[in-house]
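Excluded from the complex is one protein chain; the other protein chains are retained at their positions.
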């Protein structure tokens, strides 16, 4: 990993976004250096999940740029869809498949190959799921499903992790397991952005997304076109 | 490039496996195809001449509907459980992934139907001269149906009741494939040259293969926003 390249950073430059005609945030700028963890905070609806989806390349900001390692990431460009590993609210598991099949399928989408066996076993062990590797996911409890979804962070190597509410439904033992994984990632020069009110790993910086809520008289470019010059 | 290809193959295998596992659409469309065709003799009467006359059209129309039935799950299942996010973030890019998913749809729903169609030709009293063209035209034509249908499936992916809208969007676009598919079989039965029909059917399929993934990918990006 990039431990000897401390220059690598993720730069968010004056991002603005609106959903359904309603502005969510604007002028959001922040730099995250390699090995750093940013906790996205703020009230519900302030745009934490939206920001993560923008960073993952799933959602286009209405203005502003995201650059990683000195390159501006273009929407729908392959580098944009390949630098980060994203986990949203849904667990992206197929209930009829076993955990092992699910992990293999995910790894094939992300790398073209099955999950390396020793890594799969190690990650399953880490999240206390070894026993369940060959059970269909449909029999899992919701906590087990969530841990199964978190396994992607142990299976796939991507420099940036984008985690939306990663600790929901985890008991203290598994919280520690997740924290261990995240600390290892940071130590190896990774970047993590996690939207959560529950700091898991110690070395994180808080970042309040709701500080970038737009002034109420300002709509995004799409809607504001209808108010301009309205004599 | 090589990795993209490996990912495409993986996505095809993933979707074919899902399509043919429990709750998948593969078996259901195949059963629908079979049952719906057997309804026609009950509707129009069992006279062999009547069945012969309508056989190519009936088999083609029902194949088209069977394809349509399975389309609304093409992206919706992945959209609902969040794996469409992962597919969109694959290093191969969304476009190859979409092509792979469409091909998987064709392999898991249309290909079995193409292979089964001679049996239905038998039930519908299709003349012996028509069988080769029946299988050929269905094989080429259903590919266009999957590629065009994918656009409708992608546009309606985020809608709770997208299935009805999907048929409204997609069925008019299916008409050219249907026309050349059926006229080709008719020509074969009458002993005429089938090449123009097959060539035009293939041309439409080629247009669909080019246009379908691009339109589908932009519709999926729209849905994921």
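Going by the order they are written in, the chains are A and B; count residues from 1 in each one.
In the analysis below, a contact is a pair of C-beta atoms (placed from the backbone, for glycine too) under 8 Å apart; a residue touches a chain by one contact, two chains touch by 3 or more.
We take it that contacts and distances are computed from a predicted model.
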Among "Heme exporter protein C", "Stage 0 sporulation protein A homolog", "Peptide/nickel transport system permease protein" or "Histidine kinase-like ATPase domain-containing protein", the UniProt name of the subunit that does not appear here: "Heme exporter protein C"
Residue, one of B:7, B:153 or B:219, that touches the chain absent here: B:219
Per the touch definition above, residue among B:6, B:139 or B:207 touching the missing chain: B:207
Touch criterion as defined above, residue of B:28, B:173 or B:209 at the omitted chain: B:173
Positions on chain B contacted by the hidden chain, ascending: 151, 155-156, 158-159, 162, 165, 168-169, 171-173, 175-176, 179-180, 183, 186, 200, 204, 207, 211, 215, 218-219, 222-223, 225
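Basically, only the chains that are shown with their structure count from here on.
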Rounded Å distance between chain A and chain B, as computed from the means of their C-alpha atoms: 36
Partner chain B, residues of chain A touching it in the complex: 53, 56-60, 76, 78, 81-82, 84, 86, 88-94, 96, 105-106, 108-113
For the chain B and chain A complex, residues of the former touching the latter: 3-4, 6-7, 10-11, 14, 18, 21-23, 80-83, 85-94, 97, 221, 224-225
